[in-house]
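Once you've had a glance at the structure underneath, I'll fire off some questions.
A protein chain is absent from this complex, but the other protein chains hold their places.
We just call them A and B in the order they show up, numbering each chain from 1.
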Amino acid sequence: MSVNVLVVDDSKLARINAGKALRALQPDWTKVEAGSAAEAMEIVGRERIDVALIDFNMTERDGLSLATELRGTHPAMPIAIITANIQDEIIAQARAINASFVAKPLTAEGLQGFLSGAALRLRAAE
Amino acid sequence: MDELLEQFLIEGRDLVAQAGDDCAALVRNGSTGPVIDSAFRAVHTLKGSAAIVGLRPMEAMLHAAEDLLGTARSAGAAVDPERARALVACIDQCDRWMDEVAAAGELPGDAAAVGAEIGARLRGARSDAAKEPAPSPVDSRWATELVEEERAAIATAGAAGRRLTAIRYLPREDCFFAGDDPLALVAAIPQLVAVRVEAREPWPALEQLDPYRCLLSIQALSSAELGDVSPVFRLIPDQVELAAVQPAAASRGQAAPTAVAADPTIRVDAGQVDRLLDLIGELLVARNQFGAVAGASLDGGLDGELRTSGAAMDRVLRNMHRTVMAMRLVPVDRVFRRVARLVRDTASRLGREVELEQQGLDTTVDKAIADALFDPLLHLARNALDHGIEPPETRAAQGKSPRGTIRLSAGSVGSELVVELADDGKGIDPAVMRRLAVQRGLHGAERAAELSDEEAVQLVFAPGFSSAAEVTDLSGRGVGMDAVKAAVERLGGRTVLASRPGEGTTVTIHLPATAALTSVLTITVAGERFAVPVEAVVQTARIPAAAIRPVGTGQAFVLRDTTIPLLALADLLGLQADRCEGDRRVLVVGSPVGLVGLVVDDFSSRSEVILRPMTGLLSSVPLVSGTTLMNDGSVLFILNLSEVIG
Partner (left out) sequence: MTIRAEPDVIRLVGQCGAEDAEALLQLLLQQARPLDLTRCEHLHTALVQIIWGSGASLAPGGAPMLPDWLCQLLDRSEGPPARTAI
């Protein structure tokens, strides 16, 4: 089964970087890019998305609010919030919607834990 | 330019423009609200981008800007004019740096200093107010008990009487699905003193074990401050308890402070440290021997307890070895100082004007390596002065600064020590090298013409080759670049030379940071035993005589679709060997021309040994990189396979 990973970040640089880390860890997975929360919702409505990597700090709408909306329609989807500064209240909110954290800037090493967990969950659901 | 950097420059310009507008507005009218929001986001993203492409000074400076804007944003306050101006300076600096990065691919050398200065302006008076209060020590019963039970471990770690941080970590059963790796988090705890792992339920049989359910409960002790341990568990606060534990020793009166005040260093004779290292080497041999004897007496099946104690011994030995190696470390500046003095003396004698730059003086290196580095560095410095740096008038005529520069630098890169000597002199002319190669009979005219520029320049390493048109009193002392290369290889390192005509030459020496344990394979050749480093051996194979085919004047065999030339190691070593007709035992090793098969009589087990560099007369034998003492007390030569094949 091919796995589609949605990368949401308003910086193209960050999306390229995420793609690199993703390729290093799961070369067979497909990256789908969204430059904003609105675009992300549009993609999710159109195609199957299995995993989401969402930047916390975006201009129009922050990543946590997008993640919360996604969680409503995708109760089991592995979701990670990518962020550099983590405040405890954000951790608590992310925990409440069962989202993971990945440190920014994104590296293969930092992403590894989340991706292997996601792979396990997808396989368990098969 | 690589894709990331290219994209960084595209996006970065927009972000700088956005942040610049916002910050200018802050200066003009002390805005709050949306302008600060917008500036914050631009600065935050720019900081993240700088981090992705590894521009640390820019990232650090922007971090200060982000903190300032973040504080103002959450307080709903305006940024005071002084620091708003610092913000503008910060964004201007980013703009300049992006020009530099676009032109040179990296930040200028003073970036760290410039960034730090602006960072300090951004922080202004905020720094003292924003200090987080130190977490107050909490004593919990479980933590005190843990410290009590692990007293032996605490003493072993030399942490007795110190404040400790106790960790109690109960991973969620489904934590693997969230990507957590509990033992990896434990491994990330700084200054770990002890770890205890317990099962939450009786350990299930393998058939009943759910591979994705975490069954562990973990406790650990660290001698780091609680504030340094807590970031490790930042993302799973719901599963972890931390407690600072005061040492029970506090009641023992006031003896401790005096001990702290004492000088923690003692002077030890270097010879004694060497002796200690030799003893550890012998202990290691004894340990290997013990393993062999124990293995034999139990008919190969080592009893569990024996194995465990063997493993414990290995650990202690490794630690001892590491500790002693650390005792032998000295800063490179003592070698550099000697080289520098010589450079100054020689330069004035030759009428050269030279600026000597030195970097990485506090890099530490094993004393043996420091001592052995002096001669090669001296030779390289002489070469740079003699053949590299031009006379002042020549330089001036070419539009160069009349003063030449020699840069001597050292640094640690991964597990390597890198020492570099660079000059901005005339460089090595590949055309001259080709001509000399023909003159000195190294190559025929045709072959010489075929050499690439890169290859031609590397001819300086050929034995006996000296690129000086005439032999001078300085560098013509019978040591050429080949001697430098050989000396570095004897230390287990390699030499890399890069040169551009008219621009200068850089010689980089890569060395292993420590003379660590070496894994060797024992082989027999012509009835004699030798050792070869395991990392030099790609594979051992047994080749039937029928599979060996004549190729030209030699022989070859096919291994996994690759034809590999076959050489008799005995011939290469100049030993008399009986021709054998049956299966050949072959070591497959890498070489500059690809894989090569070496026929040996036999090979046996691998073992960990301390390589002793060759001393005295034998140090000039290039085929041998050192000796080692084996389990049975015999001394084996360790073959330098790249020399043997070459």
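Convention: a residue touches a chain if its C-beta (ideal position, glycine included) is under 8 Å from a C-beta of that chain, and two chains touch if they have at least 3 such contacts.
Everything quoted here is computed from the prediction, not taken from an experiment.
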{"item": "Option from B:E6, B:D80, B:D274 or B:D314 whose C-beta touches the chain left out", "value": "B:D314"}
{"item": "Contact partner of the left-out chain, one of B:P81, B:G105, B:G124 or B:P204", "value": "B:P204"}
{"item": "Contact with the hidden chain (one of B:F176, B:F336 or B:F557)", "value": "B:F176"}
{"item": "Contact with the hidden chain (one of B:R196, B:R435, B:R494 or B:H510)", "value": "B:R196"}
{"item": "Hidden-chain contact residue, picked from the options B:A17, B:A120, B:A187 or B:V268", "value": "B:A187"}
{"item": "Positions on subunit B contacted by the hidden chain, ascending", "value": "150, 152-153, 156-157, 171, 176, 181-184, 187, 192-199, 203-207, 209, 211-212, 214-216, 304, 307-308, 311-312, 314-315, 318-319"}
{"item": "Residues in subunit A touching the chain absent from view", "value": "112, 116-117, 119-120, 123"}
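Note that in this section only the chains that are shown with their structure count from here on.
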{"item": "Centre distance in Å when subunit A and subunit B are each reduced to the mean of their C-alpha atoms", "value": "34"}
{"item": "Subunit A - residues contacting subunit B, complex", "value": "10-14, 16-17, 20, 57, 59, 78, 84-86, 88, 91, 95, 98, 100-101, 104-106, 112-118, 120-121, 124"}
{"item": "Subunit A-facing residues of subunit B, complex", "value": "3-4, 7-8, 10-11, 41, 44-45, 47-49, 51-53, 66, 70, 176-181, 184, 212, 234-235, 237-238"}
